[in-house]
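Only one protein chain is missing; all other protein chains are in place.
Now for subunit A:
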Amino acid sequence: MSNTQTRTYDVAVIGAGIVGSAIARKLAGYQLSIALVDARDDVGDGTSKANTAILHTGFDAKPGTLESRMVREGYRLLSEYAKATGIPVEHTGAVLVAWDQEQVNALPGLKDKAEENGYDKTEIMDAAEVYRLLPHLGKGALAGLSVPDESIICTWTTNLALATDAVQRGTELLLGRWVSGIETDKANRITHLKTGIDRVSAHWVINAAGLGGDTIDQLFGYDRFHITPRRGELLVYDKQARPLVDKIVLPVPTALGKGVLVSPTIYGNVMLGPTAEDLTDRTDTGTSESGFSFLRGKGEKIMPRLLEEEITATYAGLRAASDYPDYLIEVDTEQQYVLVGGIRSTGLTSGIAVAEYVDGLLKHSGAIKLVERVDMPEAPHMPNIGEAFLRPYQDAARIAKDPAYGKIVCFCERVTAGEIRDTFTSPIPPRTLDGLRRRTRAQNGRCQGFFCGAEVAELLETRGQSLTPANTAATRLSTPGTAK
C-alpha cells in the first residue's frame, strides 16, 4: 500500500450507516481515538438512506429476541435524541388493517404479541372506526388495530446527526474506503484494514457494514451468518396526496415480512411500498417493472384515490436479510473485534440502542479501557427538513437576518440558497448531488430538476457560492405599492 494512515486508532468502525454512526458516536464519548470508515462518498449512503423511515414501537417484533428489545429501547432513545438534535419526527400513529376474516382473526394475537413486547397501547377497532381514521381507505376493510405511537422520522437527518455528533466528538471520518481485506499484527494487537486507497489501523474493529457484514466477518475467520439482499421498492406520491392520509396504514404482517404500507412521509408526501424480493447482487438498488406494477396493484386496493396523484419519486433499498433469525451482536476479545450483524428491517429505529448494547458488551468484557470524557461537545443541532416544522423559507425573522433564506432555489421542495450554502460549511459537507439532496431536499420534488436542476448543479460545483441573493435583495419593497 502506498498510502498509510500513520496513526493507529483505538477503534475503527466499518460502516457509516445509522448503526455504525451511532456506535462511533457512543464510543467517541470515551477517551478513545475512533475512525469511522465507509466505502461510499458520504455517510448514510447505504440501506440507511432508502427505507420506509418509520420509527417503530416494535409492537410486531418477535418477543424475546434481541431485535425486539433493541427496537423498543431504540424507539425511546431515538425519540429523545431527535428532540435534542432537531431530527424531524411526526407522531402520526398507525392503523393495521385487516382485509379478510383470517386477518381479522389474527388481530387479537397481534395485540397480545405487542403486549409481550412491552407495548400495551394497541386497540382493536371495527370497520367504522377504521374508516373514520382513514376516510380514503379502499373498500373492504373489516377491522383494524391501532398503534398510536408508530411515527415517521427523517432517516437522512438521523444518520447525519449521529455521524456529525461522532465527528464533533473527534471521530475521524474516512470515506471512499472499501475495506477489502485485513492484516493482523498479533504482537501489537493491531488490525490493519486494507482499503482501496490506504490502510487503516486500529486496536479494535467494529463491523457495522450492513449488507457487507458477513463478508467482513469472514475476513476475521468466521462463518456465522449469510446475508441476502432483500430489495424493497417504493413509490412516493406528490405532496398533493398528503391530505388523503395522515396515519401509517399497515397490512397484517406475514411470514414474508411487514408487507406493503401506505404512509405519510416526513417531507409531506405519501409513500407506497415496499416490495420484498431476494436478490443476489448487493448493489442492485435499481427499480423494476414488476415492482412498480405489484405496488400499483396493492395501492389500488389499499387507497385507490392515491393512484390518481402524480408520482414524485421511486427508489429501492436493500435489507440485509440474514439466515440467522435475530440481530447478531458478539464481541471477540481475542481478535478485538465486534460483529454487529443482521440488522435487518428495523435498524433505523434500533441504531442508538444497538450502540448502547455494544457499549455494554465492551464494558462487560473488560477488554477495552472505557474512560468517559469530561470535555464532551454538545449534540449538534440539525437543519430542519421536515414539512411539519418551520422551514427557512417560511421564517420571516430568519430571512430578515439573512436574505439567502429568502431565495428559493428548489421551487417544488422550497429549498433556499441559504440552506444549500450552509451544508458546505457543516462538519460533514456533501460531495455529491445525492448528498446535497439528502441534506436539503433540493431537487427531490415533483419536477425532479426541470426548473432547478442546473442551478442546483452549479451550487454544488461552487459549494454554495454561485448565488448570493444579498446582492439582489435591494430595497424593492420600500416604495409604496401604487408607484408606477
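Methods note: a contact is a pair of C-beta atoms (placed from the backbone, for glycine too) under 8 Å apart; a residue touches a chain by one contact, two chains touch by 3 or more; residues count from 1.
Here, contacts and distances are computed from a predicted model.
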Listed names "Electron transfer flavoprotein-ubiquinone oxidoreductase", "Protein-arginine kinase", "NADPH-dependent 2,4-dienoyl-CoA reductase/sulfur reductase-like enzyme" or "Cytochrome C biogenesis protein", matching UniProt entry of the absent chain: "NADPH-dependent 2,4-dienoyl-CoA reductase/sulfur reductase-like enzyme"
Contact residue for the chain not shown (choose from A:Thr65, A:Thr184 or A:Gln240): A:Gln240
Of A:Tyr131, A:Trp178, A:Tyr222 or A:Phe292, the one touching the omitted chain in the full complex: A:Phe292
From A:Leu142, A:Ala313, A:Ala367 or A:Ala388, residue that would touch the chain that is not displayed: A:Ala313
Of A:Ile399, A:Ile420 or A:Leu436, the residue in touch with the unshown chain: A:Ile399
Contacts of subunit A with the absent chain, listed as residue ranges: 236, 239-240, 285-289, 291-292, 310-315, 393-396, 399-404, 406-408, 411, 414, 416, 446-451, 453-455, 457-458, 468-478, 480-484
